[in-house]
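This is the structure I want to talk about, given as structure tokens.
One chain of protein is taken out of this complex; the other chains stay put.
After this line comes subunit A, so read on.
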């Protein structure tokens, strides 16, 4: 049905770019004669903490996303589309910017603490495991919400019509229609968030409150910076990758089962959600989620406004560099994601390949790529290409997670009809799959562009002083004490990422109500 060479090409390229650097680091370590491949007690503690916080963060993110996405799926109100875009903001922000916004609300000197102070209560204690989980939920609730919203929209309108005819009430229709959909969508959403949190590092450190919150990624840093022990760094990176691989095989194996069937793409009407209770609950979910996600962003905007005026010309130049990088990454990521997603219709576990990207330690990945490139060319000259490539690989798992269910749904619903019509190869792709996956494609492209815009990634190892990206210039402003200008650069980054995201996402939605 689908030709296999693009799949092999894409999957092979991804594996090469992600596993190759690891091998390069191991190889180099072997040359230097370092053989300290022991997993110490401290590494064990780091592993346990990494697992604990990422399981908690991922579970809480997807659980909270259920009421929020449900409310978004069955309510229509003015500004809904804008709200959906805005709720995505935390996910695409650079870590340090988002943490500053979060602290402006939940920090010792934040809004919440000020509010508590009015009642004579002590400030919020944000630092600790709960702070790490809070931050991760802040980052990932938007992603989980969007993935689930997509899944909700895959339930054909006719199903709800039928449910209404059968007089199924809120709970009954949830059990019959929505619960099976959730059972299929949740494991995949949980998995990408779990993988993302597992390798999270700066957030964990700053909100974890100290060395008790040591993750594997920090242990990798130590191996690099303290001992220059490449073998150890690569070994720890491998442990992290294998761990996610195992979890991926388990979680993605669940991601199949009965399809919901095709519909006529009517506008969904929810007769089951017209009760007062349902309205109140939906309103509550939306208001709370909006407050939680938008307040910190609003604080960033407020702080950043003062800095925008002071932005030096170099920052504006960096904006263009970042835009070009982001668009290149998006094109590359889509070219990789589509063949892999098509293959994943039949072989769900192939999606796991993409996950290697987010669990790859940027430090090991960057070093490995450096080792591979250095014998042939000056890595600085390839900074742009490497950055675009790495950003594309980092965004790949999210793109896959969004695309795979939509394509699978299209195949399940219309595959037999297409077979009967003898629709194969590119015609099938052009006439059936791409149109059915238009919305997820737009969303995936928007996500990739925005993530690539805000990601510092491996750029630090390949930094070209004359072509700095926007996140790098923002960090440089911070290192030069220019906090206000850095906040301005952060706002510029936020605005441009959101704009890119909106353009792609909107393009994917077209005229259809989303």
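Operating definition for what follows: a contact is a pair of C-beta atoms (placed from the backbone, for glycine too) under 8 Å apart; a residue touches a chain by one contact, two chains touch by 3 or more; residues count from 1.
Methods note: contacts and distances are computed from a predicted model.
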"NADH-quinone oxidoreductase subunit N", "DNA ligase (ATP)", "Deoxyribose-phosphate aldolase" or "Thiamine-binding periplasmic protein" - which is the UniProt name of the missing chain
"Thiamine-binding periplasmic protein"
Contact residue for the chain not shown (choose from A:107, A:156, A:296 or A:440):
A:107
Would you mind spotting which of A:184, A:428 or A:482 touches the chain that isn't drawn?
A:482
Would you indicate which residue among A:69, A:140 or A:222 is in contact with the undisplayed chain?
A:222
Could I get the residues of subunit A that touch the absent chain, sorted low to high?
28, 42, 45, 96, 99-100, 103-104, 107-109, 127, 201-202, 205-212, 218, 221-222, 224-226, 228, 312, 314, 367, 370-371, 374, 378, 380, 460-461, 463, 465, 468, 473, 475-483, 486
